[in-house]
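The complex appears here without one of its protein chains, the remainder shown in place.
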Amino acid sequence: MATVTFDAATRIYPKSDRPAVDTLDLEIGDGEFLVLVGPSGCGKSTSLRMLAGLEEIDAGSIRIGDRDVTEAPPKDRDIAMVFQNYALYPHMTVEQNMGFALKIAGVAKDEIGRRVAEAAKILDLEDYLGRRPKALSGGQRQRVAMGRAIVRNPQVFLMDEPLSNLDAKLRVQTRTQIAALQRRLAVTTVYVTHDQVEAMTMGDRVAVLKDGVLQQCDTPGALYDRPANTFVAGFIGSPAMNVVTGPAVDGGIRLAGAVLPVPREKLARAAAGTGKVTVGFRPESLEVAPAGEGVPVVVNVVEQLGSDAFLYATLGADDDGDVLHTADVVVRTEPRTAAAVGQTVHLRVREECLHVFDPVTQLRVD
Amino acid sequence: MTTLTSAPEQAVPAPASASAPRRRGRRARKVTSAGPLTHVLLGLTALLSVFPLYWTAVAASKTNAELAGTPPPFLPDADLFTNIGRAMEEAPIGLAIVNSVIVAGCITVGTVLCSTLAGFAFAKLRFRGNKALLGLVVGTMMVPTQLAIIPLFILIAQLQWVDHLQAVVLPTLVSAFGVFFMRQFLSQALPDELLEAARMDGASTLRTFWSVVVPVARPAMAVLAMLTFLTAWNDFFWPIIALTTENPTVQVALAGLGGGYVPDTAVIMAGTLVGTLPVLVVFVVLGKQIVGGIMQGAVKG
Partner (left out) sequence: MTIASDDPRVAAAAAPPPSAPPAPATAARRRRSRLTRNRWGYAYVAPFFVLFAAFSLYPFLYTAYISLHEVRLSDIDGAVFVGFGNYTELLQNEFFWNAARNTLTIGILSTVPQLAIALGLAHLLNYRLRGRTFFRVAMLMPYATSIAAATLVFAQLFGHDYGLINTLLEAVGFDRIDWESGTWTSQIAISVIVTWRWTGYNALIYLAAMQAIPNDLYEAATLDGASRWQQFLHVTVPALKPTILFTIVVSTIGAVQLFGEPLLFSGNGMTSGGVSNQYQTLGLLMYDQGWTNFRLGQAAATAWTMFLIILVVVGIAGLIARRRARAER
């Protein structure tokens, strides 16, 4: 077991002027399940591959435990990886696939057999050991890929979107299995996904990346409750947080002719310089207010989910013709009392649920 | 493409398309069934394709006068075997077949090996100048056989290899087509992830090649082997320069038979039949695979 440290690790692809991963600093605890999440092209896979030794590290370093592995080839890093497409050797049986690394490492035959059998038992693959990958279902292949990692008994597991090739139902099921397995084996795990739900449900901590830069790394709860910037605010949570910018007025932000109250101190700090403020509020922190109070929005679409209803609405233009903050807003309401399409609804935000951001730096203001 | 075989025999054309639409296209196109006219036309083409080969057997058992009769004969008779015997006396066809098996076998093994190694490197390894080298390989496919034979002839004359099989084998091992074919196949069939997985599993580059690349490449290697064997067996230009009828391959022996002073057409035809039959038998047995290989190569290219 070991910790993993990214120390200002940077990767610049040849013929590219922007780093794919830019001075990444990240400390992953022993036995921790860390998820790297972000939109495609954000550098999450590159970060993982740098740790794996499949990508060069152009600057900075990476340590596993106390050992600097920046220069080490993959096989000397004591890590195992689960690939997105599983990368099972098509001509080998499940058993041979799982044992290949051990065979190369020169482990004795009966020892290989024992460890493969053990992993197969954990993963419920005992009946399939003699099969080729082609004869397995997607879920079974995924488990073989896991098994291949487990058998090596590494210090760190690396997983690169291991669930993205499964159908939705199986993905949810496998998600919990992997999380449970990781807790049980207590092996430090770095897990890459583009799916924020996967990130939130699986990770001890979640690191959000964008354009090669780490945005925030925290527990799922903290990411949700205190996003460090508007990007994280918009990325984490489904449906996404509503983020709007408007002129700061006395006591709050003016939206569609009404004023949404913002705590005075935060407002002052965010609006300093531009006179504007960016606020964020989640769909579930909105309440329908009586007419005359709150911010008016026009309902465009109503999504009935049974347990909830989501209103997709538009903030009206400002009275004085300032249309700068015409924006779409998502509201969660009670399903039975949901508004109708075309109706104007007045919204109120519970104050403790209002996030304030600097409109220039996009950073959170506390 | 070897430097010593004609270009069209092996080249693959350029259109490319993902395998998914192709599969879909194939399934869907089958819905349009062929009418009787289509079957008749195809049947006729098949007949025209096979008839000259069959005629070889007929002509091999008849005298010229019999062949010119009205109506002409359409069945071979027992003289076939007599004439085969005479052909074997006129030309060393038995030796030629043994030589052709050796030559084509060596060329096939060597070509497939070299092509798989180089094709893998071009498909998956990045090294300085790889694109230029690949361009060189592709460019080689345009070079006519004629361009190499004079120096090669001088070379084998100096090495005193004339009439020795290595004179045919060695120059023909160079197959730009094979390299290109394997590169195209491996670029698609071998996911980068598989190589990375092998790296993570601690496999050395050589180990990765033997344990991962070769198993994945096997179907393409088989196709390349069949095509190479066929081409090598049928290769004509260089062998008739490098060898004589003293120690010929089948094609050299046939050229000797046809170009010599054998008066009897039936004997020439008998020799042609014996020289062609082995490869035709192989072709009929593996025909489906060869057809598949050529079509696969066409789409991959």
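Residue numbering begins at 1 within each chain, and the chains themselves are lettered A and B in the order written.
Following the convention adopted for this analysis, a contact is a pair of C-beta atoms (placed from the backbone, for glycine too) under 8 Å apart; a residue touches a chain by one contact, two chains touch by 3 or more.
The shown structure was predicted, so the numbers you read here are calculated from the model rather than taken from an experiment.
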Residue in contact with the excluded chain [from B:L80, B:L173 or B:L243]: B:L173
Missing-chain contact among B:L67, B:A189 or B:A222 belongs to B:L67
Going by the touch rule given at the top, which residues of subunit B touch the chain that is not shown? 3, 6-9, 11, 13-17, 21-22, 24-26, 28-35, 38-39, 41-42, 45-46, 48-50, 52-53, 55-56, 59, 64-65, 67-68, 70-72, 113-115, 117-118, 120-122, 124-128, 130, 133, 137, 140, 142-152, 154-155, 157, 170-171, 173-174, 176, 179, 192, 195-196, 199, 205, 208-209, 230, 233-234, 236-237, 241, 250-251, 254-261, 265, 268-269, 272, 275-276, 279-280, 283-284, 287-288, 290-291, 294-296, 298-299
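The rule is short, and it goes like this: only the chains that are shown with their structure count from here on.
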Distance from the mean Cα position of subunit B to that of subunit A, given in whole angstrom: 55
Subunit B-touching residues of subunit A, taken from the complex the two chains share: 52-54, 73-75, 79-81, 83-91, 100-101, 104-105, 148
Inside the complex, what are the residues of subunit B that reach subunit A? 191, 193-194, 196-203, 207, 211-212, 215-216, 218
